[in-house]
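As you look at this complex, bear in mind that one protein chain is not there, while each of the others sits in place.
Our next item is chain A:
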Amino acid sequence: MADTSPNAHPGWFTRIAHPGMFMGWSRHLVLPLVAITVIAFGVGLYFSFLASPADYQMGDTVRMMYVHVPTAWLSQFCYAVMFASAIGTLVWRHPMADVSQKAAAPLGAAFTALALFTGSMWGRPTWGTFWEWDGRMTSTLVLLFIYLGIIALWRAFDDQLKAARIVAVVTLVGAVNIPVIKFSVDWWQTLHQPASVFRMDGPTVDGSILVPLLVMTLAFSLLFMTLHLVRMRTEITRRRIRSLELAQARAAGGAA
């Protein structure tokens, strides 16, 4: 890969953010991340099915929360990553910010779709309906459309530098939906419960259910980090492919 050494003593930011150096240090992170993700899922699934009781009201349907809550959390966390990267693109014009934005979008779309799907599977036996146009579900559906729009926008441009700037602006504008999702349960009459884990007065969820919830959230977050890192590496490789292909075309043109 692009083994470029801009100077003898690059600063910490250069070491993290220079694409060539990023490829160097991130290579050593992939396998350890895969290993801890697999272990976290193993522990999480053990707690979800074997080491936690059925809820006293929901019964075993509570076990669906251990995939629903982490995917719903990731649907918003992934947007936060894209938001931070969009600022990196617009303020610093940093190529790694572009790469991070592009790598995160399909992951966000997949986790949002999964949150909606697992939610509807839980909703049918518990609320008696697969879907209801309540504040949180509707705003999460809007989030899915924003992700799909961003993916389409990336593909609409050949010039990825130009695409990154336009996508970054759309990402910043679309971020208005995130507080809407978060506070929808407080603003409107809704089927969803208000916040029950991260509260000023501590979680209102019993420890036996909180443990699988947190372990599965950790496992899904590690999965996101692993996939994001690998996809960023692939995106950098693709950009290298593009410049090599251009060089090849130029060489072929010169030889003709």
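Observations, loosely collected:
Assume a residue touches a chain if its C-beta (ideal position, glycine included) is under 8 Å from a C-beta of that chain, and two chains touch if they have at least 3 such contacts; residues count from 1.
What we mean here is this: contacts and distances are computed from a predicted model.
Its UniProt record calls the unshown chain "Heme exporter protein D", which is the correct pick from "Heme exporter protein D", "3-oxoadipate--succinyl-CoA transferase subunit A", "ABC transporter permease" or "Sarcosine oxidase subunit delta".
When the whole complex is considered, the residue among A:M21, A:V67 or A:A105 that touches the unshown chain is A:V67.
The residue touching the chain not shown here, chosen from A:A54, A:A80, A:A156 or A:V169, is A:A54.
Although one chain is not displayed, its contacts with chain A can still be listed: residues 1, 49-50, 54, 59-61, 63-64, 67-68, 71, 106-107, 110, 113-114, 117-118, 121-122, 124-125, 223, 227, 230-231, 233-234, 237-238, 240-241, 244-245, 247-248, 251.
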